[in-house]
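All protein chains of the complex are present and in place, except for one that has been dropped.
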Amino acid sequence: MFSQSLRQSNKSIYIGLIFLALWMFFAVWHVSAGAVAIPWREVLSNVVGYSDEHEFIIMGYRLPRMLIASLVGASLALSGLLVQGVIRNPLASPDVLGVTAGASLAVVFVNAMLPDIAVVWFPVIALIGGGISTVLLLSIAKPVLHHPAALALIGIALAAVMSAGIDYFLISRPMEINLSLIWMTGSVWGRNWSHLPILLSFFAVLLPCAIWLAYRLDLLSLGDQTAHGIGVDVQRLRIVTLLVAISLACVAVSVCGNIGFIGLIAPHAARFLFGNRHIALIPLAMLIGAVLLLSADLFARILMPPIELPAGILTALIGAPYFIFLLSRYKHW
Amino acid sequence: MLKRTLFLMAALLVTTLSFGQISVQDELGTLELDSVPERVVALEFSFVDALANLDIAPIGVADDGDKTRVIEQIRARIGDEWVSLGSRSQPSLEVIASLNPDLIIADRERHEAIYEDLKRIAPTLILKSRGETYEDNLKAVVKVAAAFDRADEMEKKVAEHGAKMDQFAAQIDSDASVMFAVSSARGVTMHTPKAYAGGVVNRLGLRSPVPEETEDAYVRTTIERLVKVNPDYFLVGEYGDETVIDTFKENSLWNVMNAVKNDRYVETDPRLWSLNRGMIAAEIMAEEIIALLEE
Partner (left out) sequence: MTRVATYSTPAQTMGWRLFIAITCGLLMLLFGIGWSLFVASEFEMGWVDVAHFILGQDGEMIHQHIIKETRLPRALSAAGVGAALALAGLLMQALTRNPLASPSIFGVSAGAAFAFAFAATGLIPWFSALPILATTFIGACIAGVAVFFLAGLYQQNVNPIRVVLAGIALNYLFISLTRAAVIFADEHAYGVLHWLTGSVGNVNWSHVNTLWPALLVGFVLSVYLSFQLNLLALGESMMKSLGGSLWWVRTLAAFTIVLLIAASVSVAGPLAFIGLVIPHICRAFIGTDIRLLVPTVAIFGANLLVYADALAQLYGPGRENPVGIITSLFGALFFLALVRWQVRKAYV
C-alpha cells in the first residue's frame, strides 16, 4: 500500500517535471522565434543581462508576452479545474458556462461607452460581468445543476447571447481593430509589462485560496453526503470555490480577452494523467494551461510573420475537436 | 561651499545641455530629443510625405508589406530602401526594434495601444494621421519637422504649399461638387470634408456633395445614398480588381447620377487619394482635379 502510493507520487513528480520541461521548451522557443530571428544563446545572454543587443525585442516584448500567455493560460486552467471540481461536471469550464463571455461583454460595453477608461479598471469590470453572468446561469439552470450536459448547454446558450451582444457593440461602435480582435477571439498581441502587475497581484491572492480549497474539494468529490458527514460546509465551499474560479477567469479575460477551451482541456488532461487529488492537480493543470496558450501564441506569431493571428483562434482549433472527443467518451447521459 | 559651487556648475551644465535639446508637444505628451534623429521609422504614410518634404529617408515604414503603396513621386525623393514593418494596424514591434531607430513617428488612433512599447524602443512622436483632416495634416507636418529642429523651414514650406493651393484654386472657376470614395470587396466608403481628400477638395474652393454637418470622415454607402449625394464629379479609388463599385455599375441607378451622365466618373489611384496624405500628395491631387475640370 505504502509503496504503491510512493510509486504514485513518484509518477506524479515525473509527469510534472516533463510538463515543466515542455513549458520551458516552449518558453525559450517563444522568446527566440518571431519576425526577427534571434539565436537562443543570444536570448539567454540577454535574459541574464550579459548582453543588451536585442534588449527591447526580448526583454521588452517577447518576455512579457511569454509570461502573460503562461499566466493567463494557467489562470484559465486553474479556474476550469476549480469549476469542474465544485460542480463535478466534466463538461464545465468558465468559457463553456458563459462566464468569460459575460466578462468580455462587460468590458466591451464599458469600453464602448467610456473609450478613455484606464486599463486598471478592466479586471474589476470583467469581474462584475462574469459575476452577473454566473448568477444568471445559476438562476436559469437551477433545476438541472446536477445534469452536466444540460448545464453545459444552458451555459453555451448564455454565452451565445453574450457574444451576440459583443458583436452588436463592436459593429455599432467600431473600435480599433486590435481591440476588436481581442474581444472577439482573445489575443496576446500588444500585451506588455504593464499588464503583468494586475495579473500577478490577483494571482498572488487567488492561488493560495485555490491551494487552501484543494483538500476540501477532494472531500467533496466523495459526495455531498460524505463531505457533509466529515464536517465540510458544502454550500459555503461551493460558493467560495466558484468565487475564486470566476475571479481567476475574469482577470485572465480582462487581459487577453475571451480565449476559449483552455479552461476545459487543461484540467481534463491533468485529471487523465494524475487522478483526482487536487493538490497535485493544481500545479499540473496550470502548467498544461500555460503550455497550451504559450504554444498557441507562438504559432499565432510565427505562422505568417509579420501578420499575426489571434491566439484564441488557435486554441479553438485544438479545443473544439477535443470537446467533441470528450462528448463521445462521456457516458452518463 | 565647494558642494554648492559644484551643484551650481552642474545645474549650469544641465541648462546649457537642455538648450541643445529638441522638444515637441505631441498628442500624448512631450517628445524630448538630445540630438537630431537620423534613423527614423514611420508607421503611417502621411509621415512619409512629411519626411519627403524634408528630404529625409525613413529606414522603416509600416507599408502593409507593399512598398508601392507609397506613391512614385515620394519614392522619387526618398528612394525605397526602407524595411517593411508589416501592416499599419499591427506593425511588427520586433522589426522596429531590430532597426535601432532613434525616432518613431506613430499614429494616435492606430498606435496608442502600443505607445508605451514604442517609447521603450525609441523616442516616439505620436500625431494624428488616420482620420485626420487637411488642416490637421498641415499642423502635424510642422511637428514632424520640429523633431528634426526644422520647424521654421517646414512652416515656410507649408506657406509655399498654401500659395500653390491658392493658385490652383484661382484656376478653378466652377461650383461643381466633387467627391472621392474608396471601394473594396466589402463596400463603398465616401470621404466627407472631414476626411483628407474631402479637405483638399474644399481647399480648392470646390463643394463637397456631402452636407457639412456630417461628423464622420468616412461614411459607408449604398448605391441609393450615392444617388442622393449625387456628386458632379465622382472619383473612386479601388482596392482590388472586383469591388463593390463594379456591382453598382450594373445597377440602372448608376446612370442616374450626374457624374455618370456627364461622363465625370473617374477611377483614380486610392494610394494618392486615401493612403498618402500630405502636401506632396495634395498638390498632385489638385493637379488631377484641375485636369479633370478642364476636360
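Letters A and B mark the chains in the order given here, with residues in each chain numbered from 1 onward.
As a convention for this text, a contact is a pair of C-beta atoms (placed from the backbone, for glycine too) under 8 Å apart; a residue touches a chain by one contact, two chains touch by 3 or more.
Because the structure is a prediction, the values reported are computed rather than measured.
From the options B:L31, B:V244, B:M279 or B:L293, the residue with contact to the chain not on display is B:V244. If you put the hidden chain back, the residue from B:A76, B:A163 or B:V256 that touches it is B:V256.
The chain that is not drawn here is touched, among residues A:P39, A:P143 or A:G231, by A:P143.
Across B:A146, B:I223, B:A259 or B:I284, the single residue that touches the chain missing here is B:I223. Not every partner is drawn; the one left out touches chain A at residues 91, 140-141, 143-144, 147, 149-150, 152-154, 156-158, 160-161, 163-165, 167-168, 170-173, 177, 180-181, 184-185, 260, 304, 307, 309-310, 312-313, 316-317, 320-321, 323-324, 327-328, 330, 333. Across the interface with the omitted chain, chain B contributes residues 64-65, 87, 89, 185-187, 219-225, 227-228, 244, 247, 250-253, 256.
Following the convention adopted for this analysis, only the chains that are shown with their structure count from here on.
In whole angstrom, the spacing between the mean C-alpha positions of chain A and chain B is 41.
Those residues of chain B that touch chain A in the complex are listed here as 65, 85-87, 89-95, 97-98, 109-110, 112-114, 116-117, 120-121. Across the complex, chain B is touched by residues 34-36, 54, 56-57, 60-62, 176-179, 189-190, 192, 194, 305-308 of chain A.
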